Structure formats: structure tokens, C-alpha cells
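Yeah, one chain of the complex is gone here, protein chain that is, but the others are all in their spots.
Chain nomenclature is as follows: A, B and C, assigned in order of appearance, with residue numbering initiated at 1 for each chain independently.
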Amino acid sequence: MLETPVIVVNFKLYEQASGKNGLNLAKIIDTVSKETGASIAVAVNPLDFKMIKNSVDMPVFLQHVDAVEFGAKTGRINVELAKEHGIDGILINHSERRMTIADIEYLVHRAKIVGVNTIVCTNNAKVSAAIAALSPDFIAMEPPELIGGDVSVSRARPEAITETIKIVNSVNPVPVLVGAGVKTGDDVKKAIELGAKGVLIASGIAKANDPRKAIIDLVQGLM
Amino acid sequence: MLETPVIVVNFKLYEQASGKNGLNLAKIIDTVSKETGASIAVAVNPLDFKMIKNSVDMPVFLQHVDAVEFGAKTGRINVELAKEHGIDGILINHSERRMTIADIEYLVHRAKIVGVNTIVCTNNAKVSAAIAALSPDFIAMEPPELIGGDVSVSRARPEAITETIKIVNSVNPVPVLVGAGVKTGDDVKKAIELGAKGVLIASGIAKANDPRKAIIDLVQGLM
Amino acid sequence: MLETPVIVVNFKLYEQASGKNGLNLAKIIDTVSKETGASIAVAVNPLDFKMIKNSVDMPVFLQHVDAVEFGAKTGRINVELAKEHGIDGILINHSERRMTIADIEYLVHRAKIVGVNTIVCTNNAKVSAAIAALSPDFIAMEPPELIGGDVSVSRARPEAITETIKIVNSVNPVPVLVGAGVKTGDDVKKAIELGAKGVLIASGIAKANDPRKAIIDLVQGLM
Partner (left out) sequence: MLETPVIVVNFKLYEQASGKNGLNLAKIIDTVSKETGASIAVAVNPLDFKMIKNSVDMPVFLQHVDAVEFGAKTGRINVELAKEHGIDGILINHSERRMTIADIEYLVHRAKIVGVNTIVCTNNAKVSAAIAALSPDFIAMEPPELIGGDVSVSRARPEAITETIKIVNSVNPVPVLVGAGVKTGDDVKKAIELGAKGVLIASGIAKANDPRKAIIDLVQGLM
């Protein structure tokens, strides 16, 4: 299980965070994690996974795995294979890779069996409540209108965070991460004050001019 | 709101239940509903909808609408347009037409606003609990391994029904319909004894040699 | 078969072109078609189809049908059912409703058998050549970067039209319609001068302040 509060960095398929660039970025983040003791995890693509996993000590997630069993499934990977490769966790249902509710339930269930962390992304408080009933390890709530933008949800709509945490707790107290527009240590700090157990961030690190500086700034918000 | 206990007949795209065949089947079912006083609704495709709606008094649902607003959405229909055409309700997330959790939440929300009934299909108890958090009007639980088969869930796995109702109630007491393999009045009776508020049925009526006899038999189970 | 040159108006799910608004718009377009003798067809959603088909004399298309046979296909419609309802043709593979190549081939094949016109949308010259091998009735080439915009392809990239027509003819001489950004009679005229057999238009009519004026202007370009 990830230590909280946690910063999860989604590398997406940003050119600055894929292939050798992704490896370099992962090493920078891992170093900051060690220097500061901050709990940080990264979510990478399956081609880069092994290379990055072998070079860092922090947890490495996949950004997606398919909700399938072994079999005649050309072009798919599953959580059992990911586990064999040493995966620490999976992002599920990111806004750029939505899944059916049946598939989300299947993945959370299988991940628990094989011992892999799950973070299920959601888009609002109601959907977060629904996902809470499935008992993933984390819910990452990202209002779609703020994703990729410059305003963090903790700043723009703090009530979206508190409402989400409240309704999630009424169903099942799954820890909530906050995503969408998180950029600075202040954003992180605000999110945690509002009750979040961490943040899910992407472009703020992956596309930063100085990723080391950006991740150090974020980490300040955890302290 | 549908009166319960209710029988919902999904016409799917069965040849025996589409076009003129669908209209005939709908009239047979509507007649039985009137003769017996049983609460019955049908779910039809959008091309047949108006023709059937104009010919019966029972509620007529659509089998699917898209989770979109008006706009540049070629080949889509939405709940607002369906409402303008006089729709009574929508099936959402049928196993043959799965949706993302974000889209299910959107549809349930929009349907409430425009005043249209919602039945969200699920595949097991956990997923039913998740959907309960979205407060649809009904949840129709259909174990996928029993769909289209000859053994009803109320017979093959009664504990699947009681477990679903229990876990749904622990989140939000949404009435549960039972689907998959329901064929006879005895199946209906058993489902209702187990706590279900009705059944969702398809091939048992649509593909019956004598649909009138089949629906009358089902109705016996409601009494 | 549609008479050429033809103007095909895609109503999409624009609020101004759906439900009663869609019926009114269809009547306006039908009147212009009769007054001018211009060949015009409209593509509508399946809920509005019958209402519009019953009120106009011009050909009425569906914007999409699914590539499925009759059977257990909840939430789907097929070309056989559409034909029973009197459909004149179908749009296939619109950029807002892309299909697999296997499904496109299936639909074109089935539509030919039941006697329904097909217009397959494409996004560039190469894809148009591929589709030509399937022998649909028409190919509508719409560069995605111009869809919904204010600049017509015939103006912005006339060579895209000539190149498409040339490569299509080298495979199979399927008539080509031009879409994306068509707004005025001049755009239509230019497209036809370049070798197109008509245009596919949406927002230019559906969202016009004065649709009658807009369609009359377009028709001038045919003459």
C-alpha cells in the first residue's frame, strides 16, 4: 500500500516523459523522493515499464491494464502479467482511458487477489461514491473541465473536494487523491488540508521546464 | 415511476420483436397488461419507438440513449430528445451496450431532470452497490453467464439476488429487478419472494412460440 | 440512387435540427428542393426519422446504423430494420461515429442487398481510395481539421479534392462528395468544378440564422 500523503505522477504519453526521457524523469523524481522522504509514485506506459522499474526504488504503476483473462486477446495486457513483471499498482479509468463499471470492478477485484495497488479515477462526487463501493485502494477525483489546465481543483473548486470526500466516506472510506490542474506545493497543501490523501499530477511535472524544481515544490506541500 | 412489481420486456433487436413484429408483440403485451392489471413495460429500439408508443398504453422505454448533449454528435440521440418524443424510460448499461461509469452517472442525472425513468443494468452484487450510489430508479442485476440461457438466476443462484439486494440497501435502497434466464411465472414468483421488485426479460417473451401465453404465465408470478 | 450533383444535409444532433426543430428544418429544405429542382437529401437521427420521412418528398437518410444482424443486440438498429421503415440511405463512418473497416464493408454490402444508398465518410485521399474498393454509392471526404469550421475545403485545400478524386478513380470510380466547412453557393460551385458530385453540409444549414436563405444560396452553386 502506498504511504500517504502521496504524490502520483502520471507520465501519460508526453514526449518529455516517454522512452529515454521518461527514464530520466523517473530518476529525477526517485532522487527527490529519497532526498525528502516524500511518498511518490509514477504511472508509466507498458513499453517503458521494465526499464523504469529497474532504475528506481519508488513504486511504479501502469497507466492502464485491460480487464481480461489470459487467452485469445491480441493486443491486451492483464493484471496477472503486470504482476509477474513486478508492477506496484495500476491507474484505472483515467479520463483519457475510460472503462465500463463492470470492467473497473473486475480489475479492482483481480488486483486485490494478486496484490497490486489500485487508483480509480473519477470525474465528480457522485461517481466517486459509486467507485467507493468497489473498495479500490484510492480514488483520484479529477473534474474534467480542469484537467490539463492551469487552475487546480483545490483552488478553483475546493467544495468539490470536500463534497467528494464526504460522500465517499458515507459509502466506504476510501482515501481520495485530488487531480486536475495541480501545479504547486500550495495546491498540494490546500488539497491535504481539505482532507485529500495526496494528488495525481501529470503535465505539471512532465512538461515542466525544470521537473526537479517542480517536484521539489510539490513535495513542500506534503510537509 | 413504474408500479412494482413490474415486468420489463427488452425487445433487443430480435427479428421477432422489431419493426411490424415488434408492434404486434407490443400490442399483445399491452393487452395482457390491461386484462390482468399487471405492471409491464417494454424497451424498444429508436426506429420502432414512436410507432409502438402510439399504439399502447403501457410505458415504453428505449434500450439505450447516448450520454451526450445536443450538438455536433452525428449518429447519436440523447435523453432530452427522447423525452420530447414521449419516452417513459431508458435502459442503461445493458450487457450488450456497456457504458462508462461517468456516462451512466450523466444519464441518470439528466433523466431525473427531464423526468424519465432509469433502469441501470449490472452484472453482480458489487457493481450493483456502485450503481446504487447514483440513485437510478431501478437496478437490473443480470449475471452475464445466465443471460440468454434457460436457467433463471432466481433458480440457479438465489443467493446472488439476496446478496445484491442486501449490499444495494447498505448503500442506497434502490429497487432491484432480476434478469438473465427468467422464463416462467415460477421464476418471477421466486425472484419476488427473494426481495426483487420485478424482472427484466427478453428472449423468454420475444422468442416465445406463443408470446401471449408466455407473458400470461409470467404475470401469474406477480400475483 | 441520388441524383447528382447533390447536397446532403447532416442534421447531427444539433438542437436546431432535432425533434420539432428538425421537422421544421426538413420541411424548409424539402420546399427549396421542390422550388428549385435541386437534388437534396437529409440525414437525421432514428427517433426523428419517421416523423420527417412522412412529411417530405426528398430522400431521408439515417446518420448511422449498426453493423449487426437481427438478434440479441440491445440498443442497436440495423439496415434491414431501417429499410422496413422506409429509409433512403445511410451515412457511414462519419468522423463523429467512426467504424471499423470490417463493419463498413458489412454495411455497404448489406445496404446494397436491401436497396439502400450509402455515403461513406473519409478523412483524406488515401482512406478514400481504400473505401472506393468497397464500392459504396458515394464517398464524402471531410478533412477533420476543417469540420465545423468557417473555411471550406474547396477553398482552403482544393488540391485535397482533386487528389482524392484522382486516387479514388484509380481504384474504383465512386462519386465523391466534399464536406467540411462548406458554407456558401460559391463553395459548392468550386467543389463541383473540381470534380465533386456534391457536398455534405451540417452546421452551415442547421445552425444558420435563416436556413431557407442558406440552402437557397447553396443550391445556386449547383446550377
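To be clear about the criterion, a residue touches a chain if its C-beta (ideal position, glycine included) is under 8 Å from a C-beta of that chain, and two chains touch if they have at least 3 such contacts.
None of these values were measured; they are calculated from a predicted model.
K.L.:
Could you tell me which of the visible chains the hidden chain touches?
P.N.:
It touches the following shown chains in the full complex: A, C.
K.L.:
Of the residues listed, A:T100, A:S135 or A:S203, which one is in contact with the missing chain?
P.N.:
Touches the omitted chain: A:S203.
K.L.:
Among C:K34, C:K126 or C:K213, which residue is in contact with the omitted chain in the full complex?
P.N.:
C:K126
K.L.:
Determine which one of A:A82, A:V178 or A:I205 touches the chain that has been left out.
P.N.:
Missing-chain contact among the listed residues: A:A82.
K.L.:
For the chain left out of this view, which of A:M51, A:A156 or A:I216 touches it?
P.N.:
Counting the whole complex, the residue in contact with the absent chain is A:M51.
K.L.:
I need the residue numbers on chain A that touch the omitted chain, in ascending order.
P.N.:
Chain A touches the chain not shown through residues 10, 12-15, 18-20, 43, 45-51, 63-64, 68, 70-78, 81-82, 84-85, 91, 94-97, 147-148, 202-203.
K.L.:
For chain C, enumerate the residues touching the unshown chain of the complex.
P.N.:
Residues 93, 95, 98-105, 109, 122-124, 126-127, 129-134, 167, 171 of chain C touch the chain that is not shown.
The rule is short, and it goes like this: only the chains that are shown with their structure count from here on.
K.L.:
Give me the two chains with the most inter-chain contact pairs.
P.N.:
Counting C-beta pairs in contact for each chain pair, the top pair is B-C.
K.L.:
Please report how many Å separate the Cα centroid of chain B from that of chain C, as a whole number.
P.N.:
Taking the average C-alpha coordinate of chain B and of chain C, the gap between them is 34 Å.
K.L.:
Take the average of all CA coordinates in chain A, do the same for chain C, and state the distance between these two points in whole angstrom.
P.N.:
43
K.L.:
Spell out, as numbers or ranges, the residues of chain C touching 2 or more other chains.
P.N.:
Residues of chain C touching two or more partner chains: there are none.
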